[in-house]
Structures are given as structure tokens and as C-alpha cells.
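Okay, so here's the structure we're looking at.
The complex appears here minus one protein chain, its other protein chains still in place.
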Amino acid sequence: MTEPIVELRRIGVRFGTVPVLVDVDLSIAPGEIVGIAGPNGSGKTTLLGVVATLIRPSSGTGSVLGAALGTDDVRRIRPRIGLSGHEPAVYPELSLVENLRFVARIAGVPTDAADRVLADVGLAAAADRPAGRSSHGMQRRIDLARMLMLEPDLVLLDEAHAGLDKDAEVIIDAILRRVRARGGGGLLVSHDAGRLARQVDRVLRIEAGATV
Amino acid sequence: MTKRILPVLAGLALVAGLLVALSSPPDVLQGDFVRILYIHVANAWLAFLAFGVTAAASIGWLVTRRAGYDRVAASSAEIGVLFTAVTLFTGMIWGKPIWGTFWDWGDARMASTALMFFVYLGYLALRRATPDRVARARRSAILGVIAVVQVPLVYFSVVLWRTLHQGLTIRPDSVQMEPEMLTALLVNVGAFSVLYLALLVARVRLARLEEATEVHEEAPAGSAVTAPRLETGP
Partner (left out) sequence: MSRFWRQALGVAKRDLLVEGRAGEGIGIVLPVGALAIFVVPLATSGSASLLADLAAPVYWLVTLLFGMQLALRQTATETVPQRRLLVLLGLDPVARFVGRTLSASLLLLGLQLVLIPLVILFYEPEPVPAPVRILPALVLYSVGLAMLGTLAGDLTVGLRTRTALAPMLAAPLAVPLVMGASQSLISVSQGDGILTWTLLLVATDLALAVAGVVTARPLEETAT
């Protein structure tokens, strides 16, 4: 991959009448991991949503993995994006391994990969526990296990270190190492500037919807 | 100039429609009650037209995402609901002396028209419930395209089911109506068409003004968050 993984130019997002992002520029080169830091309400999660192609920008232009934002072309590249948001995307009624097997089935990946990555993230012993009765940290590990299983070319982590102990940082390190090796990129959002700086190539600061 | 001329034209057309309706001959069976039908049928046709316009404008929005299509779709739906209400009301007023009842459950056209009314009330409720402008336009455009299926169902209900309602009086190959009555009907259809146009233009203009008066905040959302003013620990 030689084209930028992410290229945003003067991106603006309005929710109703309220501007949330204002003229944001961002680019992520192949093999690069970028960190985003900023106070509450600064627009970090919204920026992540734009890069994930889930939020349509109100202004500006951009591309993610070669697909222009705001066009139908983004459908083509969405399976190459891995997102772990504030809230883990798990089904509480299904067990941890069932959650991963469901994802594998939808993504077209062999379902036995679910058992393998569950062991990789240290949850093999809890495989049959309902996700709804697992801790927030365990649910976040499922989100990360999903990324290990699907091997996305763009890794997006919101509040990357929330709910994870220092041992589990190993999982994030592995995900980032593998995506770099594939020539992909990553965008990490965190309040913990210290941990963030250790894992990314550069940190962008965002305040009141604009990069500073 | 349109905003002055159209309402005046509509008023004049309605007066003309009323005069023609009053001067047309009474019906052999229905007597003078036939005159209600000129308003009833005209409103029904204009309701169909209004919902057809809603569907077409909804498709326009889905293809182009231009706000103008959404304004037309929503405005036309509101007017269509109004015309449908008038259709139902005048139908009931006419039905009592002619059929002996305000409402007959065995009549497919009455029931299907009432259902069409509820479907588009739901369309308006969906719009009111969606605060975000783009989401509102998208959801109601989708419903606007689905809901228009009601229109042919209502129109052909008298053909599909044997009901009290009379069958299709005006078909592409024949018209089963006295010339004076047909004239009265067509003049009223024309009059209500002008009324529809006047209402549509006014409502779309109002929608544009409503959007323009929305207060667009300049300060980004995050600028309202400041550092807390609390003592820190020892």
C-alpha cells in the first residue's frame, strides 16, 4: 500500500446546528499509528466516527483506504476497518466465544479462529461465560480479539486503555505491531497521554473540534 | 409575485367550483346531495396526487440528497392528510342520507382511505420524532416511497371488492356521468388543484423560512467544557 491510509482535508461535522468538528486535517501513512488526545467534548470520538466512515462529514473532503468519504464506495473498504469504541460491541446473551463465532460467520472467516484468538487474549477459560456477565475489561478484550481475528488494515481504538490492565496492553501492542507489518495504519484516542505516546508514532491534540 | 397570485387564483377557483356545483342539476337518485360528491371526489383525487408528489420527491431526495425535495415531500404529505380528512368527512356526510349510515364497515374504499389517512399521520409523526434534519429526511423519504402503495389500493378497492361504493365512474375508455355533472366535477377538481398548488408553495416557503431561522451555533460543542474548579488533594 502506497496511498495514505487516511487523508482528511478541512473536515467539518455538524450535529443539527452544533459544530462538533471544524476544519480538521489528518493523514495517516501506511505503517503509521497516530494518537489523538484532548479534553472531554473536544470531538475525538466524532473524528474516529468519520475515519470509520460511520459519520458523514458536513464539509471537507477525505478518503479512507482509497474510498472517498460520503460516497457509496466506503462500503467496499469497511470490512478492512477495525473499530473498538467506548462501549464494547458484544451481545450480552451470547457467550464470549459465541460472540466471536458470530462475527467470524458474518465476516467469512473460519469459526475456529474464534477459539484461537480467545486464547490469545487470555479468555479461553471464560469462553462459555455470557458476555453480559463478564466484566467491562473482558468485554473490551473481546473487541480486541475481534481485531486479531479479522486483521483489519485500519485499526481505530477509542479510549484505547479504558478498562484494560497493564498486562492487557500487550494485546494492543500486538494489534498495532501486526497492522504496521501489514502496511496498515491506526488511530488511537486516549486520555492517558503517557501510555498513548508509548504506542504511537505521533500525537495530535484536538480541542473544541479543531486540531491544534 | 407567485405568493400573491396563487392564493387569489385558488380563492377564485373555489368560488367558481362552488357556483358550478350549485348550478348543476340534482341527481335522479341522490337529489341535491350529489353536490357533496364534487368536493368529496375532488379532495380524494388531490389526496392521491399529493401523496404521489410526496413519493416522487422522496425518490428525488434519496437520489440527490437535496433539501428542497424533502421540503416538497413533507409539505405535500401534510396537504394530502388534510385533503384525505376532508374526503372522509364529506364522504360520511354524504353517506348518512344516501346509505343510511355515516360509516359502513363492508365498504373497502372507506376503510382503505381511512387506513391511508393513518399511514400518512404516521409519516408526519415520524418526521416530528426525528430531530436531526438529514435523518428526518432519510427516514421519511423511505416511508414516503413505501406508503404510496396505499394510493392504488384505495383507488382500485372498488374493483377488487364488491362494496357499497360505486365502481369506477371515470375510466380511460368511458365516462358514466351526465355532461353537466362531469363539468361540475372537473371544475371542482381544477379548483382544488389550484388550492393544492397554492398550499404547497406556501408550505414549502414556510419550511424554508423555518430552516433559515434555526440558530446556527458558531462555537464548537467542546468549547463549552472548561477545567473544573475544585480543590486538588494534599
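Each chain carries a letter (A and B) given by its place in the written order, and its residues are counted from 1.
One rule holds for everything that comes next: contacts are C-beta pairs under 8 Å (C-beta built on N, C-alpha and C of every residue); 3 or more make two chains touch, one makes a residue touch a chain.
What you see is a predicted model, and the numbers here were worked out from it, not measured in a lab.
A.B. asks: Which residue from A:75, A:136 or A:202 sits in contact with the chain not drawn here?
C.D. replies: In the complete complex, the chain left out is touched by residue A:75.
A.B. asks: Among the options B:5, B:19 or B:115, which residue touches the chain absent from this view?
C.D. replies: B:115
A.B. asks: With respect to the chain omitted from the figure, which of B:9, B:67, B:126 or B:186 is a touching residue?
C.D. replies: Once the missing chain is taken into account, the touching residue is B:126.
A.B. asks: Going by the contact rule already stated, which one of A:106, A:125 or A:181 would touch the omitted chain in the full complex?
C.D. replies: A:106
A.B. asks: Looking beyond the chains shown, say which of B:93, B:142 or B:177 touches the absent one.
C.D. replies: B:142
A.B. asks: Hey, which subunit A residues sit against the chain that's not shown?
C.D. replies: Those residues of subunit A that touch the unshown chain are 52, 54-56, 75, 78-79, 81-83, 85-91, 93-94, 98, 102-103, 105-108, 130.
A.B. asks: Against the chain that's been left off, what residues of subunit B make contact? List them.
C.D. replies: 62, 111, 115-116, 118-119, 121-122, 125-126, 129-130, 135, 138-139, 141-143, 145-147, 149, 153
The rule is short, and it goes like this: only the chains that are shown with their structure count from here on.
A.B. asks: Hey, which residues of subunit B end up touching subunit A in the complex?
C.D. replies: Residue list for subunit B touching subunit A: 131-134, 214-225.
A.B. asks: Which residues of subunit A touch subunit B once you look at their complex with the stated criterion?
C.D. replies: Subunit A reaches subunit B through residues 15-22, 38-43, 56, 207-210.
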